[in-house]
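For this view, one protein chain was removed and the others were kept in their places.
Which chain is which? They are A, B and C, in the order written, and residues in each are numbered from 1.
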Amino acid sequence: MSHIRGRFSKDADSRAASYTASIHYDRRLYAHDIAGSIVHARMLAHQGILTEQEAGTIIGALTEIREEIERGTFQFRPDLENIHMSIEARLIEKVGDTGGKLHTARSRNDQVALDMRLYTREATVEAIAAIRGLQRALVDLAEANIPVVIPGYTHLQRAQPVLLAHHLLAYFAMLERDAARFRDSRKRTDVLPLGSGAVAGVAYDIDRDFLAAELGFDRVSENSIDAVSDRDFLLEYLAAACVCMMHLSRLAEEVILWSSAEFDFIEIDDAYATGSSIMPQKKNPDVAELARGKTGRVYGSLVSLLTVMKGLPLAYDRDLQEDKESFFDAVDTLLATLEVFTGMVATLRVKPESARRAVSQGYLLATDLADYLVKKGEPFRGAHDAVARLARYATENGKTLEDLSLEEYRRFSPRFEEDVYRVTVESSLAARDHVGGTAPGRVRHALADARKTLEGKTE
Amino acid sequence: MSHIRGRFSKDADSRAASYTASIHYDRRLYAHDIAGSIVHARMLAHQGILTEQEAGTIIGALTEIREEIERGTFQFRPDLENIHMSIEARLIEKVGDTGGKLHTARSRNDQVALDMRLYTREATVEAIAAIRGLQRALVDLAEANIPVVIPGYTHLQRAQPVLLAHHLLAYFAMLERDAARFRDSRKRTDVLPLGSGAVAGVAYDIDRDFLAAELGFDRVSENSIDAVSDRDFLLEYLAAACVCMMHLSRLAEEVILWSSAEFDFIEIDDAYATGSSIMPQKKNPDVAELARGKTGRVYGSLVSLLTVMKGLPLAYDRDLQEDKESFFDAVDTLLATLEVFTGMVATLRVKPESARRAVSQGYLLATDLADYLVKKGEPFRGAHDAVARLARYATENGKTLEDLSLEEYRRFSPRFEEDVYRVTVESSLAARDHVGGTAPGRVRHALADARKTLEGKTE
Amino acid sequence: MSHIRGRFSKDADSRAASYTASIHYDRRLYAHDIAGSIVHARMLAHQGILTEQEAGTIIGALTEIREEIERGTFQFRPDLENIHMSIEARLIEKVGDTGGKLHTARSRNDQVALDMRLYTREATVEAIAAIRGLQRALVDLAEANIPVVIPGYTHLQRAQPVLLAHHLLAYFAMLERDAARFRDSRKRTDVLPLGSGAVAGVAYDIDRDFLAAELGFDRVSENSIDAVSDRDFLLEYLAAACVCMMHLSRLAEEVILWSSAEFDFIEIDDAYATGSSIMPQKKNPDVAELARGKTGRVYGSLVSLLTVMKGLPLAYDRDLQEDKESFFDAVDTLLATLEVFTGMVATLRVKPESARRAVSQGYLLATDLADYLVKKGEPFRGAHDAVARLARYATENGKTLEDLSLEEYRRFSPRFEEDVYRVTVESSLAARDHVGGTAPGRVRHALADARKTLEGKTE
Partner (left out) sequence: MSHIRGRFSKDADSRAASYTASIHYDRRLYAHDIAGSIVHARMLAHQGILTEQEAGTIIGALTEIREEIERGTFQFRPDLENIHMSIEARLIEKVGDTGGKLHTARSRNDQVALDMRLYTREATVEAIAAIRGLQRALVDLAEANIPVVIPGYTHLQRAQPVLLAHHLLAYFAMLERDAARFRDSRKRTDVLPLGSGAVAGVAYDIDRDFLAAELGFDRVSENSIDAVSDRDFLLEYLAAACVCMMHLSRLAEEVILWSSAEFDFIEIDDAYATGSSIMPQKKNPDVAELARGKTGRVYGSLVSLLTVMKGLPLAYDRDLQEDKESFFDAVDTLLATLEVFTGMVATLRVKPESARRAVSQGYLLATDLADYLVKKGEPFRGAHDAVARLARYATENGKTLEDLSLEEYRRFSPRFEEDVYRVTVESSLAARDHVGGTAPGRVRHALADARKTLEGKTE
């Protein structure tokens, strides 16, 4: 007996049916499918294509079916391969031939396009809300740690002192772009495809504006052939999700680095870390590591759908059914990661002394010392060289910059004077006093702006 | 001797230098780099950090350097690894120590971010213009072939008759979304990073709004750490380019299919096809095939940069240098494909009779016949079954639908009457008379709208 | 209420647990996990680390647990996040503290590596068997249609006549390479990681050769750090699966093309096609389309895992947990696609007349006519030009090559003589009489070789 796909194997003659079935994942669309069908029935009545009574019967039954599904009493028959057929069959079971009339002026192609757009619109709203949640946690953490200084890194080498709050606001800015991308993508998601029929439109006097208004769409699609074969809105969500996961993978990397024994800037709350099965001393940043890994998964979903779409002739091809599973997976992964990061960030414990120690040891004021010499009249190149030699001297003698005597300083440039000791971490921070700089006043201002953004934008 | 990389091999001790060099591809940024430097010099003078005379000297020399590069007289020294160093070295060669002052209040990290944003903004404008060009060619072709009917396909099976113009407008709609995506992405590209320094901001009294205004940026970046490590704008361009290439790959597929002997709906102009080296009768759709293939290349560029960015700690890491080559390649590929498609579409010759023949033979009126029966009172399911049996009968007897006698029709449903012969390709088209449908009046209206869009939007 | 992830949402404080859990997908590994544990217990007893009685107790209980899982009576507790913990907890429930001793000289890191290798080895064997199945169906179809001639295409333009059997054998050759790749990958899969502990090895006197022999591994891993962090064997399976799916996507494309009204070379059996919900005349090649689409899914899985692995420091990181879901999905997709294609190919109906018609109409003998002229003494370039003009003349006059009179032939070259009529489809096929050519004798020989390959290789 094979253990590879044990549960999934089907007997030979049902293989094709099983291969083409989607009910195990598209049942997630039940509410969107029913909502679309109810509005379709209402429109058909409004246009006199169905009688009001027929529409009422259909809508009543669909409402019951939704309740059956949500209560868990709905019987999913294995021979009905997708959610649309499952609901339709139950509808006919309930109300007979009248149920069949729901299919008037509609095809599976525009129905499935509608369901996916309703779903994606909802997923977009939720993504933005989840992004807002994580932004809030970052701002909270930043505000609670205003005085904390950490090394700013380039090339993972300590470079210049920055406020932790400034560093955290970098992630706020990334997430702000993510939210904007999702918001923009919605313009192209929020378009009604219903009424496109199989490919050419439908031969009934339908009212697409009615449908759009009832379902809350911004506008109706302008070309039936495009409408049934367009999956751009999924690709655009996926691309935005990839970039957002990439941002989270960078945050994850820093959480992992910073909670290592070597960096030791933060401690992850027990709820977001795990111990080791054999190493009793360990506390592992599992949530951050998994999020970093799950980035690959969302990238994979984007590649998957881009590949599916490549070179497909118009209009609908069955390949398009492959738009769903990896999309659903990406939606779930993105939302879960944003939510779990919100909790992880909210409970991070910062270790200010440890961070401060790293700032002092790293010659992070070298840029400021070079600037000091430049302001005293030294050309940039000479100032840079003098400080580079000074830093090397200090390293070799195991001294920090503040340990050096004026006499030592002056060995490297006669322009060094007593006021060199006024070049401090605090002076370094304060000097970067422009929009985008790490000066404490600027950072407080940026935090206030961030707070305002969060309050104003409540999508 | 190895032929694998013959020209590229370097002697052992210069391998690392060659590995890290970017001058062979970033020289493309020369104009953006010089434009940024000129404005930076102007700002430094405006703020009193440089004297007006120093700034004037620098700007004059930079202007000369740009001319040297454009005239081809600039000497690219092999030991200067990137375009920034090449220009800087030449500047100092020309004006001495004053040239070194250009580096005040700037680092390589914000300089390179600036150059890439200037470049990408330009590439975005060009992408939109090229999209407009192809849209225009599609509308021209559609208008020139208003009466042409082709089979609308689903699953690559003939489904229902549609106007060729309607089909072409599906591509217009796809490209319209592409243009919108590029336009939206520009909001996040058009942000000034200069003034972020290496990571923390700069310790000078700079005026970033001055810089932004002079360089035509919408706004300044809000966080220095983010500004030097953000490459979202490249990813967003690449994602939009992938979707656009995907659309072109679908058009390519149809051009290839339609110019095959089997479909025979169009003939590609000789300028966009090639012959065979050994098969004298061949006319191959090479441009369309290459475009379909080049889709992979642009997908690859997106995957490449997403991979580069995954898990990078803040702020600048040298990995980010790998943002350029595949991005440049994607920009070139997208623009070239749009342009060559514009020419190919403009010169396509449509074969209306051949298309019409395919429409007649394919039982494409079956949906309309089922609708006919439904309107005569037959429930949908019964109507569908009757027509399915009818179509099978016709196939087996080698007849088209119009060949069938009324008696034959009535074998499958007594509701068929003499007026069944009024179900024609023309009636089928005319019946789909709603926004998005293929009714000729609707399509003419859609063409007029498309024309207006093209006139109004001249980015 | 949100419908997006309705069923999946967890209350706030269990979010991290739910995020890190893998039991919903790694339960598939139960049999491999238990097999590994049984052999580990046996080894511990063999080395005197456990008593024989302890080992016996453990092995008995594990055997029962396997039966419980297979009978469906095993209770998966929601608080036990993975299959290893689920089984271990049940073991301790059954046999008390003795159960805990199974963890001696083993860590989760080498345990999970072992399970995945056992699983992958099995998946590799099944992939090869499924490939063999499809190859068999292709050979059967080829043998049943030995005389059938179709156009060989380049650029989707008819090029030269080939035997259908020759064309089908191209897929046989592709699949043969696929099988070889899976076979080669097994060399790197079939390596025992157990005994690597968490990272450094284990501090017990273990016998890894005993473990390897009992579990049927070719050899033991040579470095503990590598063994717990190596996922190459998954990547290698995925790369082989991508190429195999790519081959199947090409076959799918041809099945779709060939069953279109335009090509009409084959008819897909009803069991592998579907009808349309609104177009009664349609027969859609759904299985082929879905397979073409699912190619994207397997590509996505490879990209996903490549991304996960990029830049991970040694040794085990939790990111590696993300190796499973998309791998399992790729295994299922590949096997299901191979199996359903086997059925689809086995039931394809070939339409020889229709194919033959395409061969006659397509000027496919042009190459042979040029060769004819070359053999009569015409230089290649001149022969090529003459035949190109001839083909154009025939097209414009709506004639096939065999319709042309000798007089007409001679208008394009005086070297044409009466024997030009001996240039036929049959002569064209027969002339390509070398290994790899489409001459009927060669193809029969290739079929016999293929049959031998299938008989000899019964992995």
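Before moving on, here are some points about what is shown:
Just so we're on the same page, contacts are C-beta pairs under 8 Å (C-beta built on N, C-alpha and C of every residue); 3 or more make two chains touch, one makes a residue touch a chain.
Just so we're clear, the structure is a prediction, and the values are computed from it rather than from any experiment.
Checked against the full complex, the one of B:43, B:59, B:91 or B:123 touching the unshown chain is B:123.
Checked against the hidden chain, the listed residues B:185, B:304 or B:438 yield one contact partner: B:304. Shown as candidates are C:266, C:315 or C:391; the residue that touches the absent chain is C:315. Touching the missing chain, out of B:128, B:255, B:315 or B:340, is residue B:340.
Touching the missing chain, out of B:46, B:108 or B:392, is residue B:108. Chain B meets the missing chain through residues 2-6, 8, 12-13, 15-16, 18-20, 28, 30-32, 103, 107-108, 119, 122-123, 126, 197-198, 271-272, 274, 276-279, 284-287, 289-290, 292-297, 299-308, 317-322, 325-326, 331-332, 335-337, 339-340, 343-344. Looking at chain A, the residues touching the absent chain are 154-160, 256-257, 260-263, 275-276, 278-286, 289, 303, 306-307, 310-311, 358, 361-364, 366-367, 370, 384-385, 387-388, 390-391. For chain C, the residues touching the chain absent from view are 97, 100-101, 103-104, 109, 152-156, 159-162, 166-167, 169-174, 177, 180-181, 184, 187-188, 195-206, 208, 220-230, 232, 235-236, 239, 242-243, 246, 249-250, 252-254, 257, 292, 295-296, 299, 302-303, 306-307, 309-318, 367-368, 371, 374, 379-381, 428-429, 431-439, 442, 446, 449.
The rule is short, and it goes like this: only the chains that are shown with their structure count from here on.
Centroids of chain A and chain B (each the mean of its C-alpha atoms) stand 25 Å apart. Looking at chain C, one finds that residues 276, 278-279, 284-286, 289, 303, 306-307 touch two or more other chains.
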